[in-house]
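Dumping the structure here so I can ask a few things about it.
Heads up, one of the protein chains got dropped from this complex, but the rest are sitting where they should.
Letters A, B and C mark the chains as written, and numbering starts fresh at 1 in each.
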Amino acid sequence: MSHFLRRQGWVVGLFALLIVLFIATTIIQPAYGSNDFGSLARAVLPYAFAVAAQTVVVIAGGIDLSVAAMMALTSVTAASMMNGASEEYALFVMPFVLAMGFALGALNGLLIVVTRVPDIVVTLAMLFVLQGAALLVLDAPGGGIAEWLKALISGTVPIPGLPDAVDAWLPKALLVLIVCLCVIWIPLRRSRLGLSIYAIGSSELAAFRSGVPVKRTRIIAYALSGLFAAFGGLALTMSTGIGAPIPGPYLLASVAAVVLGGVALGGGKGGLLGPIVAVFVLRLVRTDLTLLAIDPNVTAIIEGLIMVAVVMFGAFITMRGRQ
Amino acid sequence: EGKYTIGISNTVQGNGWREEMVCAMKAQALASGEVAKLNIAHRNTDAAGQLEDIRNLISAKVDAIVVNPADPAGIKAGLEEATKAGIVVVAVDQAVTEPSAYIISNNQEQYAYLGAKWLFQQMGGKGEVFYMRGAAGASADSDRDKGFKKALAENPGVKVAQEVFTGWQQDQAKQQILSFLSTGTPFNGIWTSGIDNVIVDALVESQAPLVPIVGADNAGFVGQLSSVKGLVGAAVTNPGSIGGAGVTLALQILDGKKPAQQTVLVDPQLWDNATDEGKAKLKAAADPSLSPEWPVSISIPEWTTYTKEQIVACKGPGE
Amino acid sequence: MSTSAISPQSVPFGRRLKRLMADRPLIPLVILLVILVVILQILRPGIVNERWIANTIKFAIPLAILAGCQTMTMLTGGIDLSVGTVATISAFIMATQIVNQDPAVAFLLAMMPAVLIGLVNGIGVGVFRVHPLIMTLGTSLIGTGCLQVYQRTVIASGAKIPDFLAWLGTGVTWGFPNALLLFVPLAALIVFTLARTGFGRLLYAVGDNERATRLSGVQYWQVITALYITSSVLAGITGLLYIGLIKAPSLSLAEPLVLPSVAAAVIGGTSIFGGRGGYTGTIIGALILTVLTTLLTILQMPEGARRILFGLIVLFVTAAYLRIVEER
């Protein structure tokens, strides 16, 4: 139990914060219901994938500045391929785009390993490259998407045996998120590859000496990041129905949520659950600020303050813990 | 005394034009006396983020949503949900593809066409033009590009000497024009997408020939058109006050006065300093007290009722 | 594996050259810069003239100062993402306050938020040990929000660019940009500080091994707080210079310089992990980036291809530089 609390304490705290926020939301807007929760889940989707992409590389001791640009590129690719195409064609586009994300992510990793240029610089350069590529694919927002893909994240899933009242609180978007992340993350976390990712983030030298193939693991970590970013790009296209070549605000948001989620920038520590919960917290804060009709300029200040305050609080606890 | 709550969604923050638009919305809401509360979502984000904001506004149970779309097609789903929830939706500045939404918009294609046509006339229908676009990949930019290309097609003698994207950023634009000037490439005119006063500054600073130049009706540029000696140019109006017009339209619909068409286009005007008529318009419009990035056309007759003090104060109902 | 031993006597010329470059990392950087300029001259014959050089220097200087902020913070293993916001705030306050205030008062008002943000950054990083990336990102968000609120209170009073700043930012005397009057002493001061003062030594040492400096009696929070305040003040000064150059106070004036400032420091050979680097390299890095931007503007190609090229060149330059310097 103490092991669990020591390791998951931060995530538990975040969950508590999330619940407090939900209660606050229902106080602000008593009519807040399952539909609104569905909206939240859909808003979370692209951020959650961006954060997952960032989390994997941060755990591996790196950082990926190209996450948002990767999402833009995969999004425009999907949108331009599916534009005017048949519904079935999307079945081919999806894996293609995911594979593209995986390959471009691997390219990130490969460049870091081969050139030995620090990851932050390689991914910064890749940010420009991917952005440029996105502009070559579509020079203005546009494209289209299969209807069934749009329907995949809207509405709820009727689960037999569950009362409708409960069903209504299970938006498809949330299920898609859970399924996509779990299918990749849970087996990974338990595998030797997963351990290797933590190992190279924790201590590269020790990992090397423990027989971990450091370079290969790093490349795979970036490839996974690219894969998650491609999911994020698809999520963008699924929710908007188009592809936009200009990256959205996902880079900074992903870094912020990773840190809020208890993953140390520096590597080796944390998991995926914390950052995902952090994304929910950040999105719900935005909802509350809108519901409260707060001056929009003040909302920027509040979001910044929350970020700084929570992280300072975390730092403060760790300091107390150390003494 | 107001009875309505109006939600506003905008996705570019810190840009003079957009700030004026939001202030016009606030001022109009206050001046109309019909609005109890404004609920503003105003931040830098993309279409997906705007969907989130629109849905939050739906959760907040507003009566109408006035939106400057990040993308015409990208927020269709959100707007549809809003209409279903009984909310009046008005898009300003750019069109949207959602059929149930009302649109009151500056005509971006016409904006570019009007200015470029005038410019090419000034150049005598031939020569080289320096083409300074906005942000690559933005829908307003690609609409304007269509208008520019149309004028270009009508003037086969005019060639594009160089095409650059300023990203609607002053510093980038200035560096680009200075680099361009230093190459010594001959050019006979400049068409720039809304970033204009720094371009004139750059020409003056580097003592380059003052070729004809077309920009927007930003306060700084309008002032330059009357004050800089030897400068021939024209400002094409692209009023940020369209935001106020959007609020008016929304209120009209809420009051049951539906407009004849779903789409209302506000056509741009061109004020040049080559004709006396244009000069008079420029003089009337010039307003040195405004921030140079703000468009001078701070009101649209028939659509806005606030005073200059009100829009400059930038205060909505209850503030 | 071969069994041949390595004889240290005869060092071939190639290796000697490489070692020379490794010991003097500025040489390869300058060579890279020259190569870029030559390419530019080939693409557009005649472009490299006095005026172009003056322009390039004018735009490289604000970037170089902000990259100086990054260099110093990166030496301690940090980064300062708030420099763009700080520069913008200072510039905006200066341009709006000068309308009704004495220049000296306006200057002090403009620098106040810079000092404040630096102080908050310093305390967050130095005392609470928040990761600098997050800390400076947070303060930059807060700063931007405050600027938006402030902007509404001064819309009515208008803005003005002080003549002195315009002279400093855009003026050229005998072919030399006036901005050099500010930059040369500033750069000399930074270089001297890093190489020959106790504070500079501490920046390197703290970035290398913080525990060791603690055992030697160094108080981390003092060093870090002083560092982030210095960085912010430099950013504030950059803002003033930059508004003199651009002459249009906007709410996102210096934001576009942030990522390039990081890139300039890295290209200039400063390690993002701390403990290694210097300012002279950074200055060249800033020049390289500015020339590169011009080069890409001049090239006639789709915007997408231009960005791809920019990314590839930055990557290539950094990789080539590392290759050369690490050959020891």
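The rule we apply is simple: contacts are C-beta pairs under 8 Å (C-beta built on N, C-alpha and C of every residue); 3 or more make two chains touch, one makes a residue touch a chain.
Criterion: contacts and distances are computed from a predicted model.
Trainee: Looking at what's absent rather than what's present, what does UniProt name the missing chain, "Dihydroorotate dehydrogenase B (NAD(+)), electron transfer subunit", "Inner-membrane translocator", "Oxaloacetate decarboxylase beta chain" or "Sugar ABC transporter ATP-binding protein"?
Mentor: "Sugar ABC transporter ATP-binding protein"
Trainee: Among the chains present, which touch the one that was left out?
Mentor: A, C
Trainee: Of the residues C:Asn49, C:Thr173, C:Gln222 or C:Gln300, I need the one that contacts the missing chain.
Mentor: C:Gln222
Trainee: Touching the missing chain, which residues of chain A?
Mentor: On the side of chain A, residues 3, 192, 195-196, 198-199, 201-203, 205-213, 267-269, 323 touch the unshown chain.
Trainee: Provide the residue numbers of chain C that touch the chain removed from this figure.
Mentor: Within chain C, the residues that touch the unshown chain are 1-6, 8, 192, 196-199, 201-202, 204-205, 208-209, 211-219, 222, 226, 275-276, 328.
Note that only the chains that are shown with their structure count from here on.
Trainee: Linking chains that touch, what shape results: line, ring, star, complete or other?
Mentor: Looks like everything touches everything, fully connected.
Trainee: Going by average Cα coordinates, which chain is farthest removed from chain A?
Mentor: Most distant chain from chain A: B.
Trainee: How many angstrom between the C-alpha centroids of chain C and chain B?
Mentor: Once rounded, the distance between the two centres reads 34 Å.
Trainee: Taking the mean of the CA coordinates per chain, how far is chain A from chain B in Å?
Mentor: 34
Trainee: What parts of chain B, by residue number, touch at least two of the other chains?
Mentor: Within chain B, the residues that touch at least two other chains are 13, 136.
Trainee: What residues in chain C touch two or more of the other chains?
Mentor: Each of 144, 148, 152, 303-304 in chain C touches at least two other chains.
Trainee: Can you list the chain A residues touching chain C in their complex?
Mentor: Listed in rising order, the residues are 111, 115-118, 120-122, 124-137, 139, 245, 252, 255-256, 259, 265-266, 295, 297-305, 307-308, 311-312, 315-316, 318-319.
Trainee: Spell out the residues on chain A that touch chain B in their complex, using ranges where they run on.
Mentor: Chain A residues touching chain B: 29, 31-32, 36, 39, 42-43, 46, 134-135, 138-142, 150, 154, 235-236, 239-242, 244-249, 283, 286-287, 290-291, 293, 295-297, 299-300.
Trainee: Which residues of chain C touch chain B once you look at their complex with the stated criterion?
Mentor: 44, 46-47, 49, 51-52, 55, 58-59, 144, 148, 151-152, 155-159, 170, 242, 245-254, 256-257, 290, 293-294, 297-298, 300, 303-304
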